[in-house]
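A quick write-up on the structure given underneath.
Here the complex is missing one protein chain, while the rest keep their positions.
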Amino acid sequence: ATEMRCSHQLPPAHHIAQVIDRWAAEIETLSEGEIDVQVFGTNSLTNAKQNATAVAKGSIDCAFSINPQWGKTLPIMNVTLGPFAVSRLDALKAWEGSEAAAFLEEKLLTKGVKNVVWMFTTRSTAITSSGKPLIKPEDFEGVKIRGLGPVPDSGFVAMGAAPSAMSGSKVYQALSTGVIDAGLTDISAAVTRKYFEVQDHVTVLPLFSVYFHGYVNPKWYDGLSDKGKQAVQEAGRKAAAWAIEASEESAASAPDELAKAGMKVHMATDEEIEALKAYMSPAFDKAFGEASGEDGKKLLELISKL
Amino acid sequence: MTTLLIMGLLIALLLSGMPIFAGLGLASIAIMLVAEGSITSVADTVFAKLDNGLLTAIPMFAFMAHVMIKSRVVDDLYEAANALVGHFKGGLGVATVLSCTIFAAISGSSVATALTIGSSAIPQMQRFGYRPRDAYGVIAAGGTLGILIPPSGPLILYAIVTETSIGALFLAGFIPGIMIALIFAGYCVFQAYFRKGLTDSEWIGWMNCVKALRKSVWSLLMPPLVLGGIYAGIFTASEAASIGCIYALLVGSLVYRNFGLKELGQTAYETVRTTAMLFMILAAAAMFGHAVTIIRLPIELMEYVTAIGLSQLGFILVVMLVIFILGMFLETISIILITTPIVLPVLMQLDVNLIWYGILLMINLELALITPPVGMNLFVIKGIANAPLWEVIRGSVPYVLLMILGLFLVLAFPGLALWLPELAGFGL
């Protein structure tokens, strides 16, 4: 059998980690044993930062990254982080196989990796804080909030906040030590990472979507038989749907769990969302446009068709 | 079989006397060449391991330690401990354990703890007739408390991997840490009755005790500043370390007035020497971890263990045994990163309390620091005392046994670890 060693950064209990395991089993089944998928989670094989390089060079065969991790290397990957831009459920469901996805897959090839699966993990964002909730644009003035990178942070900067990016695993400590005042995360992570121990307010809103995407070494992929290639493609299509299901499911119960743990939960209203959007969207579009140029424009067009 | 072969290869390389990082590196390169036919990942693995801002906490704590040693601040801490308990039989050993415990509450690293206390305690203990090996043992072992008594870098790492609460883990480490310190102190007293030529320092009277305490106030202020800064939510660990450094620099230059620019340069250079030496091993351990993970060695080991089908207690005992064996060869960070994700699903299935397991793991990792052939604290003592490794290992043997006793106590009485966090309202 052909080995397929996959690295990801998620702890085993994470709902996407479980989708990845299911995806791996599906590839083995569909390829009828031609491909032997070995999944290494929690950064145990390679570090999240080195994943893309390791796959491109062929030191491992496959890895998963979260889109903001591409940073300046491939700024258009940030497109789903646009404020309230790609967070409708039907848009996420239409993503797999869309022109937008195909365009990004083409760009990923120029960085040496072939994309094989898109797994959305968020479209319900939690903004947590202590003492007072963060709801209106003026609430964010001077607030040190967890960031995701220069481009996605631009919307918060426009409201006067001071974002500072860090990986999900560092946020708890940063909140408890006051390095940041406010958390910004996928709502399920607010539960699993126990933000309720260190924060008492949470605003829930469809701010943006984040995805884990799986990619393989192009040479490795070319070496597969047609059946093997089909197995990878088919499993990717199925897993995209599973990921949305799993994410929706874990997001659905999260607000109640946060409330039960003592947090004051506020679900943002449409008016509140419009008010935030008025500040955040122009700033994001400007930063995104500067970082991604013509490619960015083209991608935004394709996104609008979703 | 592969496991034995690889362990045999590594041991042979290390015993031939080459630098540890070279031995680990050579073994990993050999594994990768056989398994992959390629070594392209080496630089990326090393870079990814070292490129971590949190790691600066370790050189910063080492820097702080060097400053406090050079300006003789730690000597005063050690002398205060000595003035209080040194006149009892075996009291000097007890004073050493006490100093290690206090410093463990400052430092998140066992290596820094052994390094700091060792530099003042070793000459002192030898002056009062302790056998070198006994002095090495108590400091190597006392130093390991650095990762059990909060703050602790490895505990934070474990919390991140298992998604458990850092606060709960810190509190859980406290009582077992004090308990093991007491066991060590008890052993020092016991040992003193069987050693000839051991002189006790004299009781200097309460007035002088107060004087010594007053002199050591600058180092006693360190734990509240550093730990308090972390607990009160003011600093991250690496920031707390840097603030501790700046504090130590201020005390050295303004209070003790024996620390100038020249000393600053020397201290920075010494810090580089400690840091580069330790982190080269960390880098090579990352290579080794990557190589054995690629050939699925840890996974197969654990799968085998899982396949036998054990009870909760049986499983933990087997895991502890495996980690003890891994601990002979790997450094703490690699062990946490390699084993935890593999045993975690089984632990959750068997309904094991993850905070409790975290503390058991930490005590086992303390053991790893003083078991040969790869034991960082052994190397630190060897480094500062310029002693043969053999002497340091022999001195540490009794403490290995005592720590195993401590491990069994926490295993038998989970409340030792869980009582404090439960009291503080962490729903466990």
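The letters A and B name the chains in turn, as written, and every chain counts its residues from 1.
In this section, contacts are C-beta pairs under 8 Å (C-beta built on N, C-alpha and C of every residue); 3 or more make two chains touch, one makes a residue touch a chain.
Keep this in mind: contacts and distances are computed from a predicted model.
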Protein name, per the UniProt record, of whichever chain is missing from view ("Methionine biosynthesis protein MetW", "GTP-binding protein", "Proline racemase" or "TRAP transporter small permease protein"): "TRAP transporter small permease protein"
Touching residue (missing chain; options B:Phe235, B:Phe259 or B:Tyr399): B:Phe235
Hidden-chain contact residue, picked from the options B:Leu5, B:Met18, B:Leu321 or B:Leu401: B:Met18
Candidate in contact with the missing chain, chosen from B:Ser41, B:Ser219 or B:Asn364: B:Ser41
For subunit B, the residues touching the chain missing from this view: 13-23, 25-26, 29, 39-44, 46-47, 50-53, 55-56, 59-60, 63, 234-235, 238-239, 241-243, 245-246, 264-265, 268-269, 271-273, 275-277, 279-281, 283-284, 372-374, 379, 382-383, 388-390, 393
Hidden partner chain, residues of subunit A it touches: 49, 52-53, 56-57, 68-73, 110-112, 142, 144, 147, 149-150, 162-166, 179-180
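Throughout what follows, only the chains that are shown with their structure count from here on.
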Inter-chain centre distance, subunit A versus subunit B - centres from mean C-alpha coordinates, in Å: 36
Partner subunit B, residues of subunit A touching it in the complex: 5, 11-13, 38, 40-47, 49-50, 53-54, 57-60, 169-170, 172-174, 176-179, 192-194, 197
Residues of subunit B defined as touching subunit A within the complex: 36, 38, 40-41, 44-45, 47-49, 51, 156, 160-163, 165-167, 230, 233-236, 290, 293-294, 296, 337-338, 340-342, 344-345, 348, 426
